[in-house]
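Dropping a structure here in structure tokens format, bear with me for questions.
Omission of a single protein chain aside, the complex is shown with its protein chains in their original locations.
First chain written, first letter: the chains are A and B, and each begins at residue 1.
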Amino acid sequence: MGRTALRWIAAGNAILALAVALEAAHRPRYGGELRVEMRAAIAGLDPGAVSEDPVALGAQRQWMPLVFETLVRLDDHGRPQPWLATSWTHETARKIWIFQVRKNVKLHDGSTWSPASGSITIPDDRPIEHILRELAGARSAIVVKAEDGSLLGTGPFRIARWDAGKSATLVAHDQYWGGRPFLDSISIQMGRSLADQASDFQIGKADAVEIAARDLRAPKQRGTTIATTPPMDTVALQFDGGRVPAQLRQALALSIDRASIHNVLLQKQGEISGALLPKWLTGYSFLFPAERNLVRAKQLVPAPLSLTFGYDRQDAAIRPIAERVAVNASEAGITLRQGTGAADVQLVRLPVTAGDPWLALQDLTALLKAASVPPAASSYENEKALMESSGVIPLFHLPRGWMLSSKVKNWPRFEDVWLDPGAAP
Amino acid sequence: MDATGAGRQQSPPRILLCASFVMIRAVARGFLLLMIVVTARADTLDDAVAALAKKVSARLGAAETVRVTSRNISSLPAADTARAQTALTRALQRRVPNPKQVELALTISENLRGYLLVAEIRRESETMVEMTEFRIAAPVSPPPAAFTMESKLLWEQETPILDIAVLPDSMLVLDAAGLARYERRAGKWDRAAAVEIPVIIRDPRGRLETNADSATIHEPGVKCTVPIRLSAPPQCEEGGRFKAERNTQDLHDWRGEFFASAELGGDTLLAEVDGRIHIHDAAHAPQAVFDGGSDLAVIAACGGRHIALTGNGDTASLDSIALYDLVNRTPVRVSEPVELSGPVTALWPAGEGAVAVARNLSTGKYGAYSLTLDCGR
Partner (left out) sequence: MARSRGSAVTFRTKLLFISSFMVAGAVALVTGAVSISTRRAFDAIDRERRQALLAQFRDELAARSTEVARRVELAALSRGVQQIAAGAAEYDHAQTEAASAGLDFLDVVEPDLTIISSAHWPARFGYKNDWQIAPDDWHSSDVFLARIPTPEGSVMALTAVRPVAGGKALVAGGRRLSPELLKSLGVAPGMRALLWLPPGEAIGAEGSIADPQKLASLIQAVRTPNGEATGAVQWTSDRSSSEAFLALPITRAGTLTGVLLAGTSLSTQLGLERSILRTGLVVGASGIVIGVLLGWWTTERITRPVERLAAGARAVAGGDLSARVEVLSRDEIGELARAFNVMTEQLLEQRDRAIQAERVAAWRELARRLAHELKNPLFPLQITIENLQRSRESAEFDEVFRESTTTLLAELGNLKTIIGRFSDFAKMPAPQFETVDINEIVRGVMKLNFQLERPNVKPVLELASDGTRIQADPDQLRRALGNLVLNALDAMPEGGTLLVRTALHDWGVRLEISDSGQGLTEEECQRLFTPYYTTKQHGTGLGLAIAQSVVSDHHGKISVSSASGRGTTFTIDLPASQPDPLAPTGETA
């Protein structure tokens, strides 16, 4: 496949999609370091180490494919496309699938990745769609352990420096099979609050910083670009173990006026939802109710109830939602108060980490510490089962937004991103 | 945007719209569009309905019949919804003695991979769900640019022109100072009369509406009426289509600010302050968003209604106006853009065309242009 076609293949798990817009008639330039800042603090990009922090996991899933690639990759329709595997065939006799690996794929140390016999076999104990879906998942990324114990990947960037939770530098993999990226390197500052990121952006210390969903509608400033994704974060209420009975969880869910929060606090960004996965990914999110029914909520609360309530006070989007949730809940007789230690209920952001519902639910199951359920026939049943077992109450799906300096082009396909030094500041 | 892929722009993918789908405002090639409706293989809607009917049938009791209601939350046209409902009803029709009717809510939705038919079988004690995915055949690609839009300079002056109306025997020019009437004499326009209706505001806006006898002027916070020949002072009152002291418009049933608005096919297009065009349906629910300038006008010509949109440039760059059609609420360019000498400061429908005002970056003067369509080219 040519590069043109490849450019249309979704990177990662079809996350961070952006519409194509008008573009300037400039040819990309090689070189430069892209300076990125983000809130998440990632310990590492090892596909086998899954973070328990939702924000960190979401970021990890975003950055990991730059370093560690999979045999197949989901395109923008969620369909598996060849990636490190160029084709796959079924051998009925041996009941295996044989995946032909791409030739001349170089690892980050310059050695050639060459599995035995140039292929990888996988038992055919389940449908190929499932196998391909699984192979596209982050957990199936190709990771080679070097002699010094470091991890080698095949992606367009390699890890030059990683200070867990603080900063990292990715440098271009010159021998990347898909062509060297335009950027020389990407520096990532982690654990930065939105306010600090905005400040750094203003003074030119960063080229790409995150912005809150509600600020996506703010008029763009001169020399900046706002890039957004479809709803990628699920704002939800997560309960601690079985401390809060199902009836009271339902009462809390029914008391929340999502419409007001969406209209005012979120400035109509994102979507109201009662589902864990957004509509663009599943199409059936409307099956999970999200209407407010205060009368019913009051009926479900036999006596005034007080619960400890936790949320990330540094998250400028979460905090006003949490405050509003507390006000709504008080109408149903539920007092949400700050407390120390583990909270009875938390307002969290759960990331949608893949363009496939099953893969996304896998990560959510781990984040919600729910028991893994055997994959049902449909992702709807899987999602429903996960929500019932974890008791989580989704509220909204929010897009992610980035503020980019004008010199950043082709965001966010990092292998295609280039810096235009001539762009107006 | 151009769906053909021709020219220096790449073929933009067909975008399947989500509830809040946002386009990047600057030059970027993205990480990806959500929904490119490129179907190598496609299940038709009919096939999907048949498959769904089979699944639903397996869930029904022996004596149960269904009453089907439907809704569409996808980008498929409304006709598909009716068709799906009819087909499903027919497929689930059965003759049973003492039938017990259950409600079946059919929803046409869509996701990353395509479309989704969702059937909710609602009984008193439970609700069952069945769904089927499908992809429709590749849509008819928008044709190449079918129209040619021509621009013609009508008037040029120093003061910002807000609107212009060309009458059979005169020309009314609404500018930041007021309304002036010009008559053609000896091959040139002479100023015949004027009334002062000053607009002291940055980025002044104004709209001129005329009939046989009078002209109505909308300026920020005020609406004035004046005889068509400007023979009397204007009668002004508070109100009008523009917000007071603002360059945004004021439609009373909308909350929020926007620069321009247009009605097209039951939808309302608003050029909002975020620099994008938002499409809202009749219930004011947001349906789509795409990048565009701050001005738009609907032109009814050549057997259809089209939208003239300005480009994405800022006030310091050249601008252009192109004609678009909305296909599934996605703009598809149907004319070559008309380049202008500078940023467009006003764009209004005028008859079967439009008028546009642009500030000449070189001279600083404001020029009013008429835009017309050549349907044959």
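Here is the rule we go by: a residue touches a chain if its C-beta (ideal position, glycine included) is under 8 Å from a C-beta of that chain, and two chains touch if they have at least 3 such contacts.
Predicted, not measured: the structure shown is a model, and the values here were computed from it.
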Fill in the blank from the handout: Touching the hidden chain, out of A:105, A:198, A:275 or A:326, is A:326
Problem - Of B:257, B:281 or B:336, the one touching the omitted chain in the full complex - result: B:257
Fill in the blank from the handout: Across A:84, A:265, A:318 or A:417, the one contacting the chain not displayed is A:265
Completion exercise
The missing chain sits against subunit A at residues 257, 260, 264-265, 320, 323-324, 326-327
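Heads up, the rule we're going with is that only the chains that are shown with their structure count from here on.
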Exercise for the section: Calculate how many whole Å lie between the centre of subunit A and the centre of subunit B, each centre taken as the average of the chain's C-alpha atoms. Expected result: 32
Completion exercise
Per the touch rule above, subunit B residues touching subunit A in the complex are 1, 8-10, 12-13, 15, 18-36, 73-74, 107, 109-116, 118, 120, 129, 131, 133, 272-275, 286, 290-291, 311-312, 314
Fill in the blank from the handout: Per the touch rule, the subunit A residues reaching subunit B in their complex are 7-8, 10-12, 14-26, 75-79, 216-220, 222, 225-231, 268-271, 278-284, 286-287, 355, 378, 380, 399, 404, 406, 408-413, 416
